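A single protein chain has been removed from this complex, and every other one stays in its place.
Right after this comes chain A.
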Amino acid sequence: MAEGDREPLAGAGTLREALRALLPPTKEELTLQLGERVERSVVRLLQEAVELFCGGRGGECLQASEAILDYSWEKLNTGPWRDVHRDWRRVYAFGCLLKAVCLCEEPGDAGAVAAALRVCDMGLLMGAAILGDILTKVAAVLQAHLPSGKRPAPGPAQEQPHEKKARHDRVWIPDVRSERTVPRLRCPSLQHFRKHFLVPGRPVILEGVADQWPCMKKWSLEYIQDVAGCRTVPVEVGSRYTDEEWSQTLMTVNEFISKYIRDEPRDVGYLAQHQLFDQIPELKRDISIPDYCCLGDGDEEEITINAWFGPQGTVSPLHQDPQQNFLVQVTGRKYIRLYSPQESEALYPHDTHLLHNTSQVDVENPDLEKFPKFAEAPFLSCILSPGEILFIPVKYWHYVRALDLSFSVSFWWS
């Protein structure tokens, strides 16, 4: 089935039923409880949209939800993100919900379902959870109803990308034997880890902890495409985020893989720092939370889990984070260099507010005339391989380069 085909879906009726089943049955329950920050006129608009929806006036409801989305989008773009009131994000999510469902109301075409799924993903990316995390469920239903032509056939005879790459690129593998390496431990006890690494803030590689997670065996390109291919995700384009040419864009996972992994990419694309496992719960079942996280103060819900998926050559410039980090390597290898926070002066952080946690120095090609102290700063390094977990203490400076097609999962905890 070609893209944008106008054939009605077989089973369009079942899609409508499945979506209706997810929605609250009454108008009252399909209403958000909002605080004072949201103006009365917007509250009225939301009510009106619900009325239209429940009254079967899908076309007008679609118009109303566009207005809801346009208005709340402007609120989401006003002021620093952390100051955006959660209620506006909920309004945005609500607009996405109505729009997505309305798009599927008619006996639609395959394009409508894909568009509706994209709208859900926007609501998941920018919005906040509403109605019992309904957008995740709607997205799952939509995904299941995409015609099979949209989901790439899990194929035999698919050339492994890393083979293809190896023909064209010679990756520079640092000789870590000449550098001080991160110590490795096999399944240390909680107490041992806390006493010798967490409390003093020292990096360590944990072996034997994650190597049996289902992701280690299951995650291949084909599997990722099967589970998440049609979902919209943010992708960073450009060698590193400190570059002028760096930018961020949205695309489906399928598009990302074909453009930046398979087909001789012109640019470096990186699906980085994205909470993919909130968006696609099915993938979350393939990972676990390292037990050592319970040594922290927060709840399990407060742990931020990010996916890092990209081709060989992606780089995260030297920077520090305000939380503890377990970096789990699933596929491929990464070269990682670590500098203690005590060396911060020798790392020349940017003085702008936006980049104050990022070093100006290009770690593997430093300008020592401009940054002389960098040459003497001591560091640890390693090549992190599948199944291994690197503990990066809070505020520890780290630089990461992917040596192969790579998938990592990071856990930020406090």
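What we mean here is this: contacts are C-beta pairs under 8 Å (C-beta built on N, C-alpha and C of every residue); 3 or more make two chains touch, one makes a residue touch a chain; residues count from 1.
Going forward, contacts and distances are computed from a predicted model.
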Open item on the list: Which of the following is the UniProt-recorded protein name of the chain this complex doesn't show: "Eukaryotic translation initiation factor 3 subunit B", "ATP synthase F(0) complex subunit f, mitochondrial", "RCC1 domain containing 1" or "AP complex subunit sigma"?
Closed with: "RCC1 domain containing 1"
TODO: Tell me which residue among A:331, A:358 or A:381 touches the hidden chain in the full complex.
DONE: A:358
Task: Contact with the hidden chain (one of A:32, A:76, A:185 or A:295) - done: A:76
TODO: Tell me which residue among A:94, A:197 or A:241 touches the hidden chain in the full complex.
DONE: A:241
Open item on the list: I need the residue numbers on chain A that touch the omitted chain, in ascending order.
Closed with: 39-42, 44-45, 48, 63-64, 67, 69-71, 73-74, 76-82, 122, 125-126, 234, 236, 238, 241-250, 273-275, 304, 316, 319-323, 350, 352-355, 357-358, 360, 412
